[in-house]
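I have a structure here, written as structure tokens, and I will follow up with some questions on it.
As you look at this complex, bear in mind that one protein chain is not there, while each of the others sits in place.
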Amino acid sequence: MCGRNPAHCAEYWKAVQELWLRLYLSNLVVIAAVNGSSPAGGCLIALTCDYRVLADNPKYLMGLNETLLGIVAPFWFKDTLVNTIGHRAAERALQLGLLFPPAEALQVGMVDKVVPEDQVQSTALSVMAQWLAIPDHARQLTKNMMRKATVDRLVKERDSDIKNFVSFISRDSIQKYLQMYLEKLKQKKG
Amino acid sequence: MCGRNPAHCAEYWKAVQELWLRLYLSNLVVIAAVNGSSPAGGCLIALTCDYRVLADNPKYLMGLNETLLGIVAPFWFKDTLVNTIGHRAAERALQLGLLFPPAEALQVGMVDKVVPEDQVQSTALSVMAQWLAIPDHARQLTKNMMRKATVDRLVKERDSDIKNFVSFISRDSIQKYLQMYLEKLKQKKG
Partner (left out) sequence: MCGRNPAHCAEYWKAVQELWLRLYLSNLVVIAAVNGSSPAGGCLIALTCDYRVLADNPKYLMGLNETLLGIVAPFWFKDTLVNTIGHRAAERALQLGLLFPPAEALQVGMVDKVVPEDQVQSTALSVMAQWLAIPDHARQLTKNMMRKATVDRLVKERDSDIKNFVSFISRDSIQKYLQMYLEKLKQKKG
């Protein structure tokens, strides 16, 4: 992620914020075609899209699994998830760091459609065509109306959010957890 | 709707606000018995009711389809929809201007019950009886508690909401969209 250099970590986190701010209020239609696992930040990016198509492969897991790494999803990850799957499902998913396989991701509302792996691209394209058929200025204003309040919260709290992240991530106990988690992943893959 | 006379448009929009404010916080039990299509304002009125029964006819479509007309549902339409079907479903429905046939309206939670066309009235009446059996003062206070915050938002913003509507609706590009949409409707019916 960003190691133990606080300045490096602050830069990193600012960039993640920037990315989310741009994607979540993007005027473009963005359709996610997901052909692999999307934990943590990958899941967040998918959640900023207008529509999510996921390949039906039980190995493709999706979720904000921060607690499994001993860290905490920041409030704007949480807000994005609550906007997508509701408060209760988000509370359970975030506390347990749940990674959903396709069928469960669909049921909980984390994705909008699950299709065979070779149809992900074509499905995403036809969904895209449906969204692009809508008068563009009206669609953009509507998207903005739905998401503006969530974005404003982070805009107001960017500095304190960076401080929180940096101080949290540089704790010894957290670094230990992260290393343990990465070790486990390596062993699985190895 | 209200043509191109700004004063006329402002009066019109004020009346729509008034109607919603009264219906959404009405102390009466209001059950919607829907026997036809309810786009835009018709859908909004149904959403202010305590319970919605819809006739099972695939031609009866329901939804806030404003984007299809090149316009944008105001924030209090959006709030009413979010209160009914949740944030994610509302975001998709509003951006795409979705009009739901009965089975989908039921699934997304836009209506509470779908019944054969000749049972809409009797179903609505028996639902009404169930609601009227509740101690009335307690039911009214509970309804008020659930809806007051949503109403307060518009009460605070009535003037700017009227201004927004008038300036938006009188743009040339919007008028052109509206006329195109009305033309299409005429051709379909003709």
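Just so it is clear, A and B label the chains in written order, and each chain counts residues from 1 on its own.
FYI, a residue touches a chain if its C-beta (ideal position, glycine included) is under 8 Å from a C-beta of that chain, and two chains touch if they have at least 3 such contacts.
On a predicted model such as this, the values are computed, not experimentally measured, just so you know.
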Listed residues A:A10, A:L68 or A:V115, member touching the removed chain: A:L68
Positions on chain A contacted by the hidden chain, ascending: 66-73, 75, 78, 86-88, 90-92, 94-97, 173, 177
For chain B, the residues touching the chain missing from this view: 50-51, 82-86, 109, 112, 130-131, 134-135, 137-139, 141-143, 145-147
